[in-house]
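Before I ask anything, here is the structure I am working with.
Every protein chain except one is present and positioned as in the full complex.
Moving on to chain A:
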Amino acid sequence: MTGKRLAEAIISFFAAIGRIAIRSLATVGRATLFAINAIRRGLTPPYYPHKWLEQLAHIGWFSLPVVGLTAIFTGAALAQQTFTAGSRFNATSTVPAIVVLGIVRELGPVLVGLMVAGRVSSAMAAELGTMRVTEQLDAITTLRTDPFRYLIAPRLFASVIALPLMVMIANAIGIFGGYLIAVYKLDFNAVGYLKVTREFLEASDFMMALVKAAVFGFFIALMGCYHGFRANGGAAGVGEGTRNAVVSAFILILLSNLLITVMAFG
């Protein structure tokens, strides 16, 4: 009797795990199909150049203040931390090296990715989700315009282009933030600091940062569009889509960042 109940409990436990696994696989499959559809249709005419520019401005230009702010403070804090930790074993000269490597390889791309995901994935999901529940997406289709070409492709491509540009800017600002603290607070020699920075600044690191940024940009727009597109059930559905977009974009950014880092250095 208890044996049977135990067996049932074990079976239902594995059934629950199986259901979750199947559901996640189904989501990954649907999102992949969505992405393939968007890319395939986005690469064939008609194109909407004004929509691409509009999205570049939305994603890139208007995100710059928050990205710049994050970068300068993080660079400064990183310099201070490295100095404090390094002073315990007379290694304070590593400050410029750690700042440049830390910012360019990891912090620049990841911080920009997360900041923009919070700002842009949510906005895209909310906008497209509202269009879904107010039947604007149906209206676009009946007016013989493909929402994938008109709405999704411009967002995806603009995001893939904007993120690398923003990461370049953030890297420069982050390194500058470290420089400010090092030179004006920690009494580093300005010329010497810049010289070490230059020595540790490698093209391959920059390339990796840009690849990461492009991948993050793709996931940011993909999750925003996918969850917005699938929204249903009024305002609550839009809210849920928005939350799912941000959470899934965060997860994808962190996972792909680790994957790229491991592939590059592993």
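In this text, a residue touches a chain if its C-beta (ideal position, glycine included) is under 8 Å from a C-beta of that chain, and two chains touch if they have at least 3 such contacts; residues count from 1.
Here is the rule we use: contacts and distances are computed from a predicted model.
J.: Looking only at the UniProt record of the hidden chain, which name from "Octopine permease ATP-binding protein P", "Hydrogenase accessory protein HypB", "RsbT antagonist protein RsbS" or "Electron transfer flavoprotein subunit beta" is the right one?
T.: Record says "Octopine permease ATP-binding protein P".
J.: In the complete assembly, which of A:T2, A:N90 or A:T142 touches the absent chain?
T.: Within the whole complex, the residue contacting the unshown chain is A:T142.
J.: Looking beyond the chains shown, say which of A:T32, A:S87, A:T134 or A:N189 touches the absent one.
T.: A:T134
J.: Please identify, in ascending order, the residues of chain A that touch the omitted chain?
T.: Spelled out for chain A, the touching residues are 46, 48, 50-51, 127, 131, 134-136, 138-146, 150.
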